[in-house]
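Only one protein chain is missing from this complex, and each of the others stays in its spot.
Labels run A and B following the written order; every chain starts at residue 1.
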Amino acid sequence: MKEEHIHLCHIFEDLSSNANPANVTATDREKDFNAIFPLFKDVHVMLFAGLGLMLSFLKFYGFGGIAINFLIANFAIQWSMIVQGFFYHFKHGQILLGLNNLLEAEFAAVTALISAGAVLGRTSPVQLILLSAMEIPLFVVNDWLVNEYFHIIDVGGTVAIHIFSCYFGLGVSQTLYQPSLRRRHIKEETTSNSDLLSLLGTIFLWIFWPSFNSVLAKTSEDQHRAIVNTFLALSSGTITTFAMSSLIDKRGRISLVHLQNATLAGGVAVGISANIINPGGAFSIGCLASMACTLGFQYLSPFLAKKIKLQDQCGIHNLHGLPGIIGTVGSIVVIMLGPFDSYGLSLHGTLYSNDLKGQQPVLEILGSRDTWTPQGQALQQAAALGVTFVVSLFGGYITGLMMRLPCFVHPSKDDFFDDQLYFQVTEDTENKWISNDNLQKHLLVPLKHI
Amino acid sequence: MKEEHIHLCHIFEDLSSNANPANVTATDREKDFNAIFPLFKDVHVMLFAGLGLMLSFLKFYGFGGIAINFLIANFAIQWSMIVQGFFYHFKHGQILLGLNNLLEAEFAAVTALISAGAVLGRTSPVQLILLSAMEIPLFVVNDWLVNEYFHIIDVGGTVAIHIFSCYFGLGVSQTLYQPSLRRRHIKEETTSNSDLLSLLGTIFLWIFWPSFNSVLAKTSEDQHRAIVNTFLALSSGTITTFAMSSLIDKRGRISLVHLQNATLAGGVAVGISANIINPGGAFSIGCLASMACTLGFQYLSPFLAKKIKLQDQCGIHNLHGLPGIIGTVGSIVVIMLGPFDSYGLSLHGTLYSNDLKGQQPVLEILGSRDTWTPQGQALQQAAALGVTFVVSLFGGYITGLMMRLPCFVHPSKDDFFDDQLYFQVTEDTENKWISNDNLQKHLLVPLKHI
Partner (left out) sequence: MKEEHIHLCHIFEDLSSNANPANVTATDREKDFNAIFPLFKDVHVMLFAGLGLMLSFLKFYGFGGIAINFLIANFAIQWSMIVQGFFYHFKHGQILLGLNNLLEAEFAAVTALISAGAVLGRTSPVQLILLSAMEIPLFVVNDWLVNEYFHIIDVGGTVAIHIFSCYFGLGVSQTLYQPSLRRRHIKEETTSNSDLLSLLGTIFLWIFWPSFNSVLAKTSEDQHRAIVNTFLALSSGTITTFAMSSLIDKRGRISLVHLQNATLAGGVAVGISANIINPGGAFSIGCLASMACTLGFQYLSPFLAKKIKLQDQCGIHNLHGLPGIIGTVGSIVVIMLGPFDSYGLSLHGTLYSNDLKGQQPVLEILGSRDTWTPQGQALQQAAALGVTFVVSLFGGYITGLMMRLPCFVHPSKDDFFDDQLYFQVTEDTENKWISNDNLQKHLLVPLKHI
């Protein structure tokens, strides 16, 4: 994103500075503003309500889901504003600030929230703030690499956001390996109510995912396609999830974990090609991604936990890793099949603008690369994926090592998945942990009096 | 809706086809897109979050509400896209696809979701998919009849959507009559938490209902009126519901079933006349509809269950049937009172455009009917209602008969209203069915040891 922002004002600027927004006309600004504000609100609903609820699936760790997500999201957005501000929007000693930046910052913040999912319930808020503090700058650098150096086609941030945050989180999780969690923790349980609220969170994410994947689209036409394709991928993925989950259960019953996660996998996977693919492709990618995600939860996660001691609490590898890889491979296939997107528009304007019908370019790649080829672009998609993989995994390891430093609060293993360590929750029967034991104790009192 | 869609691409078209959207200008498309996208999201929130939560009112069947609604909605939308695509948008061997179609498809899907409410808890997902597969094509045909043949005035789909889906659902329910449900099923109970979440779902529907009723309005002026009138009808209906529910209870206490349903009745009823009525009319229709809905739940539903063996689980006859009829009668009254709508605009442009002040027509009825009269229009409103009634009831019966075929899964009566048949719910005390019995069993153990 270029400097199209309204010059709102530098945070550190003193009050007497009377900067005047002169080089952008009023109507442009209004148009810009009217297009961005609704998407800004949609992303808000996703981050704070949707993701928050989705993470509240544990019986004794509901606030650990929604409230800590609330805290980390706010910290990460503010920190991103500063990091991205100095990286992209620093001018004449000021950071230019507007809705555009906030939206960018929210996208960056998403990565921290996804990564935190891998270690949910066994890290303190302070550790997660450190995680965000480390991840955001690395995201900004990797995002720049992927977009400005590799010129990746990735309107929905599949590589830059989902792949990055997934492997960063797994790196952290690997470093913070907890032998005691090899068996299911005694508090690691759900109730039908917590599962229902978590599913509601998933549904909020599902509803606004098309907005997320289409925010960065350049033109209204592009945005329209990204929305329709994202919807199709989500919708086909949802039906696939129901079918798959029922098929792999002995009694044909659907797993709530699958519903809460795999219904969104299509949105992750289609992000990278949402504006260049055709509806049939979007539909297929949604099916594949949800299938992989469901199978991942059922077979891959237990396997990885056993073999490489990978503990992935929310299954981010199944929701962000696998679908992200499927999506990237899909984008390479689409690009290799022809130099045009499936609507007849040239994927790269400079080359084909003179002789072919696809005169409107989808990509406005800057620079002197007149020799754009599908093969080249496909290679760059793959390269961006590889680089992101390495950078994020490495960054995650380093961050995990820092989180292990004794100066940060570490919850003891008895306090894992327990709100009572961080929140003043009421000790009602529903929430009390060893409720059955306590019940029996209460009952034994009258018995002894007989 | 005409072919105003962006030519997004045919689902079945191969990737090499380079269709080019040429005959629509960019600004028109953008305008179209910017107007539709927010409404598309609003309808999403209504269908997936609002209706899903609203249906989750049963203690042991929360996922049967929200998750099965999620599945059926997705199936119905995809199926509608195909059916409506071949019916309306098939051109040069391709289905034109855009946000417009998706929105149309969501409107069609609503009918399947409403109808499913009549048999909630006693049908399997497979049976409900069959229901959708049958209902959608019939809806498309009836919708065409009502709009293109009878030229009904019905901006909010009161007849085409609500009346249709209600009597279709009742037809299905009648065929699937369950003698065992004559008395209250032992699992057919709610908790205060499930009732609260259901009310939250109602409130989401309530908030976005004005968007629903105004989506199909032709002009911005029409849309504005439809929004304001829908809001007024909902608001007056809500206060009426509180008052009525309190009045008909001996101890003056408000029924949660009434709150969850009758507060929306005004929105159903006013849909048919939302763009031609005046605020006083909208207010009155809202009062009447909510009154009828409340009384329907209290007196009519038990009566029908007894007399004609009609089992209507969610009371769709009270929420969609009665208010729909009231609304249609109301629209006839409004049309008969004058050839103008209450804002001085001619209800039919062709006739009055020369001599009278109402030069801007509300209806742009195509065809050669130069002899438009209020009496004629009123008759057609009534005819559309009658035809829809017959078509939907008949279709529902046939569909119900098919759903009874032994090849489809039928839950046994012990499994009615029970998530455990379809979902891997956790068997915690809150969710366990005969919790009291189990509790006593647990207690008797220590007792015997004394």
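As a convention for this text, a contact is a pair of C-beta atoms (placed from the backbone, for glycine too) under 8 Å apart; a residue touches a chain by one contact, two chains touch by 3 or more.
Since this is a predicted model, take the numbers as computed values, not measurements.
Contact with the chain not shown here comes from a single listed residue; of A:123, A:165 or A:193, that residue is A:193. Interface note: of A:74, A:178, A:219 or A:284, the residue touching the hidden chain in the full complex is A:74.
Contact with the omitted chain, checked across B:150, B:168, B:208 or B:417, is made by B:208. On the side of chain B, touch with the chain left out of the figure occurs at residues 35, 38, 42, 59, 189-193, 195-196, 199-200, 203-204, 206-208, 211, 220-221, 223-225, 227-228, 231, 235-236, 238-239, 242, 249, 253-256, 259, 263, 278-281, 283, 334, 337-338, 340, 342-344, 357-358, 430, 435, 440, 443-444, 447, 450.
Residues of chain A that touch the chain left out of the display are 6, 8-13, 15-21, 26, 29-30, 33-34, 37-38, 40-41, 44-45, 48-49, 52-53, 56, 62-63, 66-67, 70-71, 74-75, 77-78, 97-99, 102, 125, 193, 197, 419-426, 428-431, 442-443, 446-447, 450.
Here is the rule we use: only the chains that are shown with their structure count from here on.
If you average the CA atoms of chain A and of chain B, the two centres end up 34 Å from each other.
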